[in-house]
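Shown here: the complex without one of its protein chains, the others still in place.
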Amino acid sequence: MRILLVNGPNLNTLGAREPEIYGTTTLAQIEAAVRARAAEFQADVRALQSNSEGAIVDWLQQEQADGDGLVINAGALAHYGIALRDAVAACGLPAVEVHISNVWRREEFRHASLLSPVVSGAIVGLGAHGYVLAVEALARIIQGAE
Amino acid sequence: MRILLVNGPNLNTLGAREPEIYGTTTLAQIEAAVRARAAEFQADVRALQSNSEGAIVDWLQQEQADGDGLVINAGALAHYGIALRDAVAACGLPAVEVHISNVWRREEFRHASLLSPVVSGAIVGLGAHGYVLAVEALARIIQGAE
Amino acid sequence: MRILLVNGPNLNTLGAREPEIYGTTTLAQIEAAVRARAAEFQADVRALQSNSEGAIVDWLQQEQADGDGLVINAGALAHYGIALRDAVAACGLPAVEVHISNVWRREEFRHASLLSPVVSGAIVGLGAHGYVLAVEALARIIQGAE
Amino acid sequence: MRILLVNGPNLNTLGAREPEIYGTTTLAQIEAAVRARAAEFQADVRALQSNSEGAIVDWLQQEQADGDGLVINAGALAHYGIALRDAVAACGLPAVEVHISNVWRREEFRHASLLSPVVSGAIVGLGAHGYVLAVEALARIIQGAE
Amino acid sequence: MRILLVNGPNLNTLGAREPEIYGTTTLAQIEAAVRARAAEFQADVRALQSNSEGAIVDWLQQEQADGDGLVINAGALAHYGIALRDAVAACGLPAVEVHISNVWRREEFRHASLLSPVVSGAIVGLGAHGYVLAVEALARIIQGAE
Amino acid sequence: MRILLVNGPNLNTLGAREPEIYGTTTLAQIEAAVRARAAEFQADVRALQSNSEGAIVDWLQQEQADGDGLVINAGALAHYGIALRDAVAACGLPAVEVHISNVWRREEFRHASLLSPVVSGAIVGLGAHGYVLAVEALARIIQGAE
Amino acid sequence: MRILLVNGPNLNTLGAREPEIYGTTTLAQIEAAVRARAAEFQADVRALQSNSEGAIVDWLQQEQADGDGLVINAGALAHYGIALRDAVAACGLPAVEVHISNVWRREEFRHASLLSPVVSGAIVGLGAHGYVLAVEALARIIQGAE
Amino acid sequence: MRILLVNGPNLNTLGAREPEIYGTTTLAQIEAAVRARAAEFQADVRALQSNSEGAIVDWLQQEQADGDGLVINAGALAHYGIALRDAVAACGLPAVEVHISNVWRREEFRHASLLSPVVSGAIVGLGAHGYVLAVEALARIIQGAE
Amino acid sequence: MRILLVNGPNLNTLGAREPEIYGTTTLAQIEAAVRARAAEFQADVRALQSNSEGAIVDWLQQEQADGDGLVINAGALAHYGIALRDAVAACGLPAVEVHISNVWRREEFRHASLLSPVVSGAIVGLGAHGYVLAVEALARIIQGAE
Amino acid sequence: MRILLVNGPNLNTLGAREPEIYGTTTLAQIEAAVRARAAEFQADVRALQSNSEGAIVDWLQQEQADGDGLVINAGALAHYGIALRDAVAACGLPAVEVHISNVWRREEFRHASLLSPVVSGAIVGLGAHGYVLAVEALARIIQGAE
Amino acid sequence: MRILLVNGPNLNTLGAREPEIYGTTTLAQIEAAVRARAAEFQADVRALQSNSEGAIVDWLQQEQADGDGLVINAGALAHYGIALRDAVAACGLPAVEVHISNVWRREEFRHASLLSPVVSGAIVGLGAHGYVLAVEALARIIQGAE
Partner (left out) sequence: MRILLVNGPNLNTLGAREPEIYGTTTLAQIEAAVRARAAEFQADVRALQSNSEGAIVDWLQQEQADGDGLVINAGALAHYGIALRDAVAACGLPAVEVHISNVWRREEFRHASLLSPVVSGAIVGLGAHGYVLAVEALARIIQGAE
């Protein structure tokens, strides 16, 4: 089983950027935790972080054939990146959306995600550990558990 | 550690009600799974299901002194039960909101939850297993993990 | 054939409450007229009036197995009681919605009913006799007439 | 007692047009059923179907002096035909609006009817039989029953 | 100088229809008063009343070559008759819009007129005499007065 | 008979200000034309122009006892001067609103006037001569003509 | 003279719940102060607090015959409890609405109260003492003072 | 193969009406060009222009049995003619909508067409030649080309 | 203790202006009643009524240094006078807003007050006596009572 | 004559991606068909597909000097790519917009295109052949045909 | 060269009023800094501060003949003072709008300025020094620099 992990714009600065909102965990630490939980399900992980919507779309088109599921935190692109939404919908993989912070306590334009209707589900506001929970949820979906 | 588990209107019919939306897992099975994951964190569980907003508010006021955190699927009340929102905010406990189905694929009035801004975070659309993930997230918040 | 008859908040005061809007017929008179028309279709009637949304949801969950159809005037709950809507949709019975007064001549928040999309149809503004017409419509639906 | 029966655009194709929405009953069958129920109240029926709003307004102005009440399914005109609304309001007759399908399950622009605030009431979503119920309701209003 | 006078749906019933809104003056009396004021400007009058938007558009296309200006009370069509608006704009004649009643005291859908941006100006709420004032305004516009 | 004539902010610059919108007639010329038409009805005219809403309200409170009707072009205040609207409504005099330009061809915030629902009617877009027509309309209303 | 005093959901926790918003006065202290001021007007007080809308509606229907006026803080129900609004309107008693906190400084969904149009008036944001002022206002209304 | 060609209100004046918007090609020239391109696909053409929505609906109901596809420029009716929309949807023929001018550069009420969701596709803003392209598109759809 | 009392546009005509809305009490009577209740708290009163927003702002800037609190009925300015709102917020005094009539039963533009978020609280719809209650509320706030 | 052909995000997967929406024609097949029709007008074609808005803007800035017209299917960028809109508007070339699917049957955020007001016209919902029709339309515009 | 400097309501209290928003610079200091930068461009300055919209309009009408440009901070009037907007537009002078604070971080009603579309440009959120920058911008516009 292979899990694709996508992080969108500005998430490479996690741990340094506005820690009162995003916590002090770095992206490297998140990726490590994701790989660890994935391993419990005999899954490996392919990961991308990019600040460019086009690059994420390119990568998804390339990787989707070899992936079994997608964990994605699109960052700000969740709120306006329709091309990314289309790529996620088109890739045909089960997907779980993650947001580190509770977007409903923030600016109104962050309350809705374009990705939400095209993924299986979302984990929001539960910090960096939300990625780990997403892996468990995704692995179970791939395995066909209810 | 004690976790309060609240299920709102119509969730007592889980497993029988519209299984194409809500799956075939019953509420009793969910509560059992919740208790199992809670036990991994040395937590016990107090659970309520009610079709009445007033009864849920009453119960929260009574139980909050002995609880350490809240897992809540308010069902339809998430979208109009301001009194319940106020009770959740007032109880002072960390809370995780759960929705079994992906609310963003359903009627527009289900897209926003009044509870979302007053809980720590939410797990949406990941089926009955979302409750189990919520327990893990909540336990870690209570333990002070990031 | 069994018809379930539900009346929501404040409808127990029919005949006394604002008769210029709701007329002078009492709820007891309505129930009698409903039973009479139902009898023409060899149907009996189980009736509930309650001011509490939770109590109506409880009752619907209990009665649905023995009912063949539902006539419902949800009163004010028609406009915000999503839990009741969900219970009506989940009960799986054909249903006809009744409003005694012409809601479109009243406050704008009464113009839309949350129940309308989950019932077969509605009879609005035709006074207490609307319940009787609803019984005839419902009986025909249960019988499979077009 | 004379009942005026008006059917608006496209209702002449009933029975053939999109039967999954409108059923298989033809307009001729509806008119026959209307006359039958009207006869129970010693009422005759004058009927018009037209695809032209202007023609319906002309007809209402001509017939209103000899009519005692109006049953009207304005079809699509219900949603934008303000001239028709004005003619209905101006004719001074009690009126009952009919829609065959449940408009609240269809496109949003069909959810509101301009006629609704100027008629006594409406019967919606109950199929071709809704016309028959409308006759009973209208006859009782003309007779002064509550 | 020739003035075209157009009256839209339901205005043929003026004097009889809802006199508390529209007064007791008949359309014939209005046309006579219009001709009288027009005569002071050496203008004759061609008049049409129709309940059909299509018929008014046909007539405008036919008459515009011989007319010098237009006085128009489109009735309800002012609020939704875009085809009529296009015909008025396309005819190339100066035009004055008239409404007998004060539309801003009535239903909100009557507050805006589609014709208003394509006519020179409007006279609203000043009763049947508004037509006479419109003739004076129009004649001065045709004569090139400021 | 006494007619009160009120002109609001910036109307003292008529003739000089943006003549492509407002024409070349000065306010003095307008007042003279108003007095002339008023004289045909044996009416005299009291006139005020002010750039200050408060001053107009003061003046209306003082003059209303001796006036029989009001012609008012509130200028920009028509769109936000609720205090002026209240003063016009409270003065108890019949009133006609005038706008020189066709406000519906201009910015959207000029399309609605707060005064419109509290005056008898309005004359819009017919240039400086609109004041003269307003006098005729007002005089007839004062005289009790329909 | 009898004054009915209704407090809605969560108001039983006053003094303990979020004191930075609601102050430190308890509900018992408020009821005592209400009784004291009521006594100045020879009025006694019947009081209810409930977290359930249905229970409040039940109570109002029972008590209204023996009451002369109503002081009501509906809490969160003010913003969505249409059934409660209907019960207040139907009870036929003069009523004064109270909110302890300044609702207009809080979430937008608290800015409007469904009760406001059906009560005599409201006292908002003036703390627990607002109840006392409401008693004085209500007593004067019952006595017929302007 | 037979193609039905419908032109709505005011399109009979093409070539003369506002040529800066609609160009100088007449409707007769358009029909000739349509027939020429249709002939390349062995199709003949039946054409209607009418200023009356009712007449277009009548014609569509009559012609649909003998037609294989529809090219329609509904003119202004595209924006409010729901009866026409229903007739197009009910006729069961593949259809291509044409607008001569670029409607998105014009008034906002022209930006959306009620027909668009019930036709196969649309050709907008490409002048009179858009009809010819529509014929090619429609012929290919009828022939089953992708 | 000094209380500043501000009354906005048109409130000088209280008692005469639309008494069915505002009652028959005059502004002089209100000021006398305010002084009487203020005296119970050893407070004197400085009062202003003006129809001009600028004059009220000027006065507030001058008087604020010597005042301890503000009772303000801004009249119509409550709904659009942002400069007045800013002056009230900037003066740094505790303030209570008063409206004589129940604004929520009137035009929608009167439902929200720009002042409400910058005052301590409001007393609405309780007639002229609302000013007296406001004095009591304000005096207690100044004294530091909860 | 040179035609620039731009395809935006995800259009490189045409033929494989969601064929029930986009058909089975590949982008290579579309480009071949475009070149063929262009050749009938003695035009060659320069083509770009990119998933990155920035790359498309770069390419347009480079190619515009040598191009005579633009056929563009911006994909999802049509709905939010304002930078692309600005680049299309700034390039000064006539342009035709293409959408393969009927966007008005899909999510509401796809109903409006930011490009539409800055191109000559659009061909929507007519499948892959829409590109070919766009070439014909564009070539005629470049040639100066009406 | 003469620069007119207008400051609207409450700006006379700069330095004292809410310094966390507006800073500690007084209006006198701002005017001195404005005159200094103006002197670099051989310009003198005429300045007005008023809390009354009417007074500002009066002053602009008087001074415009002798001024070459306008620097204006309308304060709260920027958001509702349409009469002031009209006066600025009518004066025919180039103008630069200044706001001391970043209005987009404040209440939503401050986000849009009615003046913005009728001035050359705006300087917002850059504190008291924004006036000085405005003088430089304005002087260059008057001198015809790009």
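Some notes on this structure:
Lettered A, B, C, D, E, F, G, H, I, J and K in written order, each chain numbered from 1.
Everything below uses one rule, namely that a contact is a pair of C-beta atoms (placed from the backbone, for glycine too) under 8 Å apart; a residue touches a chain by one contact, two chains touch by 3 or more.
Quick caveat: nothing in here was measured; it's all calculated off a predicted structure.
Within the full complex, the chain left out of the display is in contact with A, J, K. Looking at chain A, the residues touching the absent chain are 8-10, 12-13, 17-18, 50-55, 75-77, 79-80, 109.
Those residues of chain J that touch the chain absent from the view are 52-55, 57-58, 61, 80, 82-83, 85-87, 89-90, 114.
With the whole complex as reference, residues 23-25, 96, 102, 104-105, 111-113, 116-117, 119-130, 133, 136-137, 140-141, 145-146 of chain K touch the missing chain.
FYI, only the chains that are shown with their structure count from here on.
With steps allowed only between chains in touch, the distance from chain G over to chain H comes to 3. In terms of C-beta pairs in contact, the better-connected of the chain pairs C-D and B-C is C-D. Interface repeat of F-I: among G-I, C-D or B-C, over half of the contact pairs recur, by residue number, only in B-C. The two sequence copies chain F and chain I touch through a face in which the numbers common to both fall below half of the numbers used overall. Chain J is reached from chain D by a rotation of 120°, derived from superposing Cα atoms (nearest 5). Separation between the centroids of chain E and chain F, computed from CA atoms only, is 23 Å. Centre-to-centre separation between chain B and chain G, using Cα means, comes to 31 Å.
One simple way to say how far apart two chains are is to compare their mean CA positions; for chain G and chain J this gives 63 Å. Among the residues of chain G, those touching two or more other chains are numbered 52-55, 80.
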